[in-house]
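Written below as structure tokens is the structure these notes are about.
With one protein chain held back, the other chains of the complex are shown just where they sit.
Right, chain A next:
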Amino acid sequence: MAEDVAEQTASAPGPEPTGTSAGPGPEASGEAANDSGSGTGAGVAGGTVARTAPEAGPSGEPRDDPRGEPKPDSAVVRDALGVGIAVGLSGFAFGVTSAGAGLTLLQSCALSLLVFTGASQFALVGALAAGGNPLTAAAGAFFLGVRNTFYGLRLSQLLALPRFIRPFAAQWVIDETAAVALAQPTRRGARLGFTVTGLTLYVLWNLTTLLGALGAEAIGDTDAWGLDAAGPAVFLALLAPMLRTTTERAVAAVAVVLGLGFLPLLPAGVPVLVAALAAPAVLWFEGRGTTDRKGTDR
């Protein structure tokens, strides 16, 4: 634990010599606003950052944390519940989409319980609905989940969890918990934020998945209700806050062209994997053009 703290403080100026907008403070908040994944998460977490600084509580907090002034637990819980409830309710859209894609109630619920990372779940059922084979469908979902590794890296330093807890905490390492935890100024706040957001979201997401899947079976033709638009709308809402610089927009544009262009040509589920190549392609192109700009816009 102590090593982690030392490592964190020591490494703060270290790996960022390229001017990635500097130290832990601004970077953490930018990360929170950006990575929260959903519009709601971004909004609430952004508000958290803004509100944090002035509310320096009257001490009483552990002084072992160099990250910043403490913030009342109630404020952390309030923010965490806000994100957890808002995003948790959107599990309803997943349940409906999943059932509409032809998955059974048990399969839909298993996805929310075991996969528990929204974009991957939507991607998987979308690919299966389009007739993709299980391997390519799972590959697309898996690549979408890779970003959680990088949340885990940051959270691991921030939360400093005991080793035996990590396998249990891992399931909650997603956009929203990372956003809330990274926005907290103290370790205590980060742990509280992570736990409350994770618990609220996990319970609600699974509950609403069940209700959505049941509801879809009752509804019958989900397309008539426009529910097939829920999937793309979720993706768009997750994507929108990420499109901040020219690089991200270029990647998105190339990916759309590749994804649509190969849709009639390749088996279902494969075109999206081809479209993923837009990321390294644009990076490579950018690296050739302006080597000195590398990393400045993130």
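The criterion applied here is as follows: a residue touches a chain if its C-beta (ideal position, glycine included) is under 8 Å from a C-beta of that chain, and two chains touch if they have at least 3 such contacts; residues count from 1.
The definition used in the following text is that contacts and distances are computed from a predicted model.
Asker: UniProt protein name for the omitted subunit, picking from "Ger(X)C family spore germination C-terminal domain-containing protein", "Urease accessory protein UreF", "Branched-chain amino acid transporter AzlD" or "Cytochrome c oxidase cbb3-type subunit 3"?
Answerer: This omitted chain is identified in its UniProt record as "Branched-chain amino acid transporter AzlD".
Asker: Mind pulling the chain A residues that touch the left-out chain?
Answerer: Output for chain A: 4, 7-8, 11, 15, 18, 38-41, 43, 86-87, 89-90, 93, 102-104, 107, 110-111, 114-117, 119-124, 126, 128, 130-131, 133-135, 137-138, 140-157, 161, 166-167, 169-171, 173-174, 223-240, 242-243, 247-248, 251-256, 258-260, 263-266, 268, 271-272, 275-280, 282-283, 294-295, 298.
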